[in-house]
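Data first, discussion second: the structure below is written as structure tokens.
Just one protein chain is left out here, and the rest sit where they should.
And now, chain A:
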Amino acid sequence: MASNFSIKHQPGFTTIAATCFVVLYLPIVVLVIYAFNAATSTSEWGGFSLKWFQSAYQNTQVIDATLRSFQIGSIAAVLSTIFATMAALATTRTASYPGLTFKYAAINQPLMVPEIVTGVALLIFFSRIKIFTGYSGIGYLVAAHTAFCIPFAYLPIRARLENMDLTLERAAADLYATPWKTFRRITLPLLWPGILAGLMLAFVISLDDVVITEFVKSGGQDTLPTYMLGQIRRGITPEINAISTAFLLLSVAIVTLFFFVSRKRD
């Protein structure tokens, strides 16, 4: 009898967990199914069709917004990952020094403020700069995205660095390697999985942003999420389902990649 007693069991927990997983996925599954709906209404099932994907593909606004999302996302991801890598090198594997706590706080600051507040702050700040410089291009969005992607890129890079001891770097220095050479030949290859994970995280975070983009963008600078928000507010068509499905596919691909990269033990 006693052998049947499981110390890990808690009544009802498995049921709640199972419900959570089902509930988390059910709406997404329904959304994907209706992307293949031939009917124009989003409530009736009119047979299988790819026409909404086709119509999204032929919608120049959608393509435009998608390209802009990718453009901003890739620039912001690369920049924030480079900056985050440098910052991680500067804030790990050291005894505490003056300003270290300040750096932690500063780097994580964007995480502590609700997006709406950051959005408003940037709206005010950039509208001033726009008046002064007359420039109203995509640079503002890139700057904003880079800033809020830094703490996300920083997370996996810092985690990776903290698990690397300095032995190899010291050995390289003993063998007269210059600091740059040590970095390129020892630190960088070891850190690479962390950097890659940070890059992907930053890209997804940038791609997903609605609030800050909504406040910072000038006219005609919709990204895919802000375009979709505008459409959803106006009324829903299965085209939104089709766009969402494509977007989902991309996210799942990236997260799968991230999972393998960050879980890889060496």
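Throughout what follows, a residue touches a chain if its C-beta (ideal position, glycine included) is under 8 Å from a C-beta of that chain, and two chains touch if they have at least 3 such contacts; residues count from 1.
Everything that follows uses one rule, which is that contacts and distances are computed from a predicted model.
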**Complete:** Out of "ATP synthase subunit c", "Phosphate-binding protein PstS", "ABC transporter permease" or "Heme exporter protein B", the chain not pictured bears the UniProt name "ABC transporter permease"
**Message:** Touch as defined at the start, partner being the missing chain; which of A:Thr66, A:Thr182 or A:Ser244 qualifies?
**Reply:** A:Ser244
**Asked** Of A:Ala144, A:Ala172 or A:Val261, which residue touches the hidden chain?
**Response** A:Ala144
**Touch residues of chain A, complete complex, unshown partner** = 5, 7-14, 16-21, 23-28, 30-31, 34, 41-43, 79-80, 82-84, 86-87, 89-91, 94, 97-99, 103, 106-107, 109-110, 112-125, 127-128, 143-144, 146-148, 150, 154, 204, 207-208, 210-211, 214-215, 225, 228-229, 232-233, 236, 240-241, 244, 247-248, 251-252, 254-256, 258-259, 263
